[in-house]
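Entry: chain A
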Amino acid sequence: MRLTIEGIGKDFPGVTALDDVSFEILPGETHALMGENGAGKSTLIKIITGLYRPDRGRLLVDGKPVDFTSPRDAIAAGISAVHQERNLIPRFTVGENIMIERPPTRNGVIDFDRVHAEARKFLDLIDPTIDTRTEVRHLSVAQMQIVEIAKALSLEAQVLLLDEPTASITGHEADALFAVVRRLRDEGKAIVFVSHKLEEVMAISDRVTVLRDGKIAAAGEPISAMNRGKIVSAMIGREERVAEMGTRSADRSQTVMEATNIATSFGHKNVSFQLHKGEILGLYGLVGAGRTELARALIGDGKVVSGELRLHGKPVTIPDVPTAIRRHRLGYISEDRKAEGLILTHPIRSNVAITVWRRIASSLGLITRATERKLVHPLVDKLEVKTPSIEQAVGKLSGGNQQKVSIAKWLAAGVEILIIDEPTVGIDIKTKTAIHELIGEITREGLSVLLVSSDMPEMITLADRILVMRDFAIAGTIENSRRYEPMSREIMALIHAGSAEPGQAHQTSPAPEAARV
Partner candidate 1 sequence: SDNKIALIPGGPHPYFAPWEQAGKDAAKDFGIAAVDFKVPAEWKLNLQTELVESLVSQGYTAFGIFPGDAVGINQTVEELTANNIPAAALAGCAQDPTKMSFCLGTDVFNSAYLGTQALIKSMNGKGKIVHLAGLLVDPNTKLRMDAVEKAVKETNGAVTIVQHITDTDAQEAADQKINALLGAQKDEIDGLISTAYIPSVVAAKSLRNLGDKRIKLVGIDDDQIVLDGIKDGFVAGTMAQNPYGQGYVGAYVLDLIASGTCTVKADAPWIKTPQTEHFIDSGTLLISNDNAATYKDDLKKITAEIQSTFKDKYLTCK
Partner candidate 2 sequence: MSTLTRNMSFGQRFLANEWSALAVAIVIGLVALAALSPAFLTEFNLYVMLRSFCVVLIVAFAQMLTLAVGQMNLSVGALGGLVAIAVGGMMEKWGFPVPVAVLCGLAIGAAGGLLNGLLTVRTGINGFIITLATASAFTGINLGITESIPFYNLPAGFVAFGTGRISALPYLLLPPVLIAIALAFFLARTVPGRQLLAVGGNPQAAELSGIPRDRVIVMAHTLSGLLAAAAAILAVAQLGSAQPTIGVDWLLMSFAAPIIGGAALTGGHISVAATALAVVLIVIIQNGMVLAKVDPYWVQFLLGALILAAVGLNRLRAVRAGGA
């Protein structure tokens, strides 16, 4: 099936998301769709899948114009997608979610055994460990993403659109996905692949189309004719830059946070570490190792049940998050920006200022939008949040720009210790560099950061020391030499040492990024 995109344009209030976009998606190819945050990638995918209707231009399938009025139409025409946002029914089982488009029935009654058997088939392609009878709401973010992929595969469509399918899964599952993608391509299907991870793109795409500010910057160039530098300059209009981390100078004599043998309500045992002033302490581990839960316990969104937690040398117990932030100047940037990081229906202004309302209020307890704006503007500018206005509802921003907002509010908060969980998921390379530099900058100004990231290169770029976590315990601590190869080998060794469970022992695929860091 050949899909032709012809002069497509789409406007939102205050933004032209797409403008005169034309290119072709051919059967038997993997077609990468690249662009900065807010370039219009997801919007284009939503138009192709019938969720949005284009304001201008048209779609053609095998040369014939089509007009999809709803996702049903697109599905019927043989187009399926994994969207950037999670789209699962929380109280339905994994199996039912995968098969929701066309549940197998017998005499009009849903045959749940077949639902699970069928779902199993597609799930096994990526991750055989997920039980199809589990309700989706009990899954981790990564597992949900895998379910979404299995669901899209289950349609066995002619055109498969993948919008950042690998944003929150590990290399192991990503490799499985790529194997499936290659096979589908060889069978003559068309795959559109959106990702901010250039290495992946280079590795599996046949052709690449780049969007910039809603316009075509490169249309269907063969990957053989492109290289990393060309793609990047098409995306951002200039050369890529490596994060400027400056000289790192954490003050190891000043311990701002110290955990001694703590156990938590989530089941962590014997966790001990020290975080120094101005330090970036990395927390690495496989998905499910318990890093997010440790962060939660530390900020009072769970309990430290034994052991001792000291802040600035004083033992503390933190009953809840507001106390952590207000009394102890300890903040947490959630890995799940939609559910926990942002208030999607509220404007950027409120989302950023929320952490400081109490502080910027006048003696009468009043705050004005003007004071908020004064505070928010510089931050939004610094992070280059792409938006028509800071009054825009955060939910209307592109995924990457939402992430920037969820970081921006903590820059305003004036905390001394910041726990950052997966800061650059879904962030484009330009902004990623900016965020890395920002984290470097705030720590130079004296903030201390506990950094949770599944992105090994990111970890090695940023962290001063790396704590490796396994099964809700600390497996070891490594001083970061900032040399990718030895570091990653050392980290993986710690992760796998003593691991008996085969399912847990995933291999990540860090190699391609090595060259750059």
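Here is the rule we use: a contact is a pair of C-beta atoms (placed from the backbone, for glycine too) under 8 Å apart; a residue touches a chain by one contact, two chains touch by 3 or more; residues count from 1.
If you want to know what made the cut, all candidates are chains of the complex that A comes from, given by their letters.
Small disclaimer: the values here were computed from a predicted structure and weren't measured.
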item	value
Direct contact with chain A in this complex, candidates 1 or 2	2
Sites on chain A touched by candidate 2 in the complex	49, 51, 70-72, 75-76, 81, 83, 85-92, 96, 100-101, 103, 105, 108-110, 112, 131, 133-134, 138, 151
